[in-house]
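With one protein chain removed, the remaining protein chains of the complex are shown where they sit.
Chain IDs A and B follow the sequence of writing; residue 1 opens each chain.
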Amino acid sequence: MTRIADPAAGTRPGRGEASPEPAALTPNQLILHRAKRHPGLQIGGAVTLLIVLAALLAPWIAPHDPIQQDLLAKLRPPVWDPKGGWDHLFGTDIYGRDFFSRILYGARVSVVIGFFAALISAIVGSAIGILGGYFGGRVDAVVMYLVNVKLALPGLMVALALVSVTGGSILALVLVLAFLFWDRYAIVCRAVTQQIRVQDYVQAAVATGASNSRILLSEVLPNLTSQIIVLMSLEMALAIIVEASLSFLGLGVQPPTPSWGLLIAEGRQFLFFKPSLIVIPGIAIFLLVLAISLLGDGLRDVTATEGKE
Amino acid sequence: MTAGGLLLDVAGLNVRLRLPGGVLHVVNDVDLQLARGETLCLVGESGCGKSMAALSLLRLLPRIASWSAARMRFEGADLAALDDRRFAALAGNRIAMIFQDPMTAFNPVVTLGEQLFEGFLRHRKGDRQAARDKALYLLDRLQVPAAERRLTQYPHELSGGLRQRLMIAMALICEPALVVADEPTTALDVTVQAQTLRLLAELQADMDLGLILVTHDLGIVSRMADRVSVMYAGQIVETGGRRSVFERPRHPYTRGLIDCVPVPGRPLANGRLGTIDGSVPMMQEGLQGCRFANRCGHATDHCRTAAPPVYRAAGQAWRCVLEAGAVPGAVPGAGS
Partner (left out) sequence: MSRFLLQRLCVSVLVAITVSIIGFALLRLSGDLARELAGDNATPADIARTAALYGLDKPVVLQYFDWLGGLLRGDLGRSLFTNESVAVLIAERIWVTVVLAVGALLLALGIGIPLGVVAAGRPNSYVDRFALTLAVFGQAIPNFWFGLIMIVIFGVWLHWLPISGSATPLHFVMPIVTLGLSVMPQFTRLTRSGMLDALGSNYIRAARSKGLSRRRILFRHALPNAILPIVSLAAVTFGFLLGGSVIVESVFALNGIGYLAYTSILRQDFPVVQSVMVLVSLAYILLTLVADLINARVDPRLRPG
């Protein structure tokens, strides 16, 4: 497989030369080298991992059942308030449900929905983009037409309408979110594929009779993977925010399943005298999205191939 | 080579690049000396450091680069000691640069006229009319057709050859004393190269310019140079007058280069063009011995362990022990 823009392209030593080559690192070594020096990537990765673990382990580490109501324990304050207690770390909501547990389970919702939405839109969008970029001509015209239609649609409104007709199931939500984001992958993959297609080594492969699918798999796709992964992390962050927004508006995850956006909507009426009910879930969203964004940005910095050196 | 009154006197120039894998020493102990009206050709293959050496004269090195020089005098004054602000008063004014690729060296969204005038307006504080007159005069000397119209056009509207001529005009508009040209004709068609160089040489004679011409093309060297400096792996391996270097090259690399180039009328030794086996070494710090040793047919063990001193005789200097004994008056010393 030939790689584009090998960042470590340098001359090799001749005979009788002392061995270490300080500037000639392999691409993977270069990525690792940069990753060790990238605080954003490390912090983002660590926090993301932490939250994902918390989300996955929620059934085991949550102190209470998140949807269990206890009307005698309504609106208890969080532990840092003098009237709060350790049995309800973040206090309780209007129905007496333990807020900490709801936040933990909310993490599950965000992580799962965000990840799968990003994954599905990555697969669909990249495929469309690659096909358009590779085959050009009429195929590309169709691809560009689809992308333009998607761009012209008011995303949030369409999402709201789709959720209202399909109901608020998690699957429907994931598909709707996937529909909102596929165009970014399509545009990027199309552009990169067009560049790759005109490279000499691809022309050579075509001339020697390699099948299209072989070329796509062995030449085009590997060069795209790092960009797709970067996009996935950035789109996942966006998907989490949009899911929270939809849930906030009541057209996302349906109660009693706790989504952070839903928690904010539920806590809205208590905005003035119990702000912790909206502050905590908001901070949770902020932290997760921030961590994933830092991770994505870090991945982009670390895998960027040098054009200019 | 006149002693006092040198236009440019650089000794011990070093440039290092800080890369992820380590530090590359791309310009190593380079000397450059030039008198007014003289043309010095800096010649070598790709990657030998000649462009970096040229860029360092105008402080245009990339951010990852650091440079130092034992001595850097321009028109008698210490160039290295100037702070950036005072250096900027010299750049474009007394020292100018001509770049390799005329397409990317011009700003695509600014008219050519404005790009030509702005150096003049900044340094001469004259009016636009004076700048315009000067520009049109230069364009006329450079045989640019429809010069007035060119000034209102944008870079992408011109052919490569015309763009390069405009770049020459842009560099010369303040009548600098020293011009550094980094492979000015490499990006041009062969047919246009010769004409462009001829026009440049004419203007140089008119203005008594000192010209440092960086190139990899020996043909250009044979046409333009008064003096030649041959660079290899960051070092200058041979310096001398054009004639001496071409007729009596002292360094095996220079000899190899000359043998590689077919010359009409000169019979080939062995009936074939010469080649130089092997490839350029990586330029990391701490290399032992002569850098050319791994490709030199005459290399001894001594060559591989001890860096050769620079020998001088009769206006020529070279970094090789081979002919040290054979040349009368050859004296070893530090620096090229």
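Details
We take it that contacts are C-beta pairs under 8 Å (C-beta built on N, C-alpha and C of every residue); 3 or more make two chains touch, one makes a residue touch a chain.
None of these values were measured; they are calculated from a predicted model.
When the missing chain is restored to the complex, the residue among B:122, B:141, B:248 or B:304 that touches it is B:122. Looking at B:26, B:42, B:72 or B:97, the residue that reaches the missing chain in the full complex is B:97. What chain B contributes to its contact with the hidden chain is residues 58, 60, 87-93, 96-97, 99, 101, 104-110, 118-119, 122-123, 154, 156-157, 167, 170.
Within chain A, the residues in touch with the undisplayed chain are 144-145, 148-149, 151-158, 160-162, 164-166, 237, 241, 244-245, 248-251, 261, 264, 268, 271-272, 275, 278-279, 281-282, 285-286, 289-290, 293-294, 297, 308.
Following the convention adopted for this analysis, only the chains that are shown with their structure count from here on.
Taking each chain's centre as the average of its CA atoms, chain A and chain B sit 51 Å apart. Taken in their complex, chain A has these residues touching chain B: 8, 10-18, 20-25, 30, 33-34. If you check the complex, the residues on chain B that touch chain A are 19-24, 47, 278-282, 284, 286-288, 293-295, 304.
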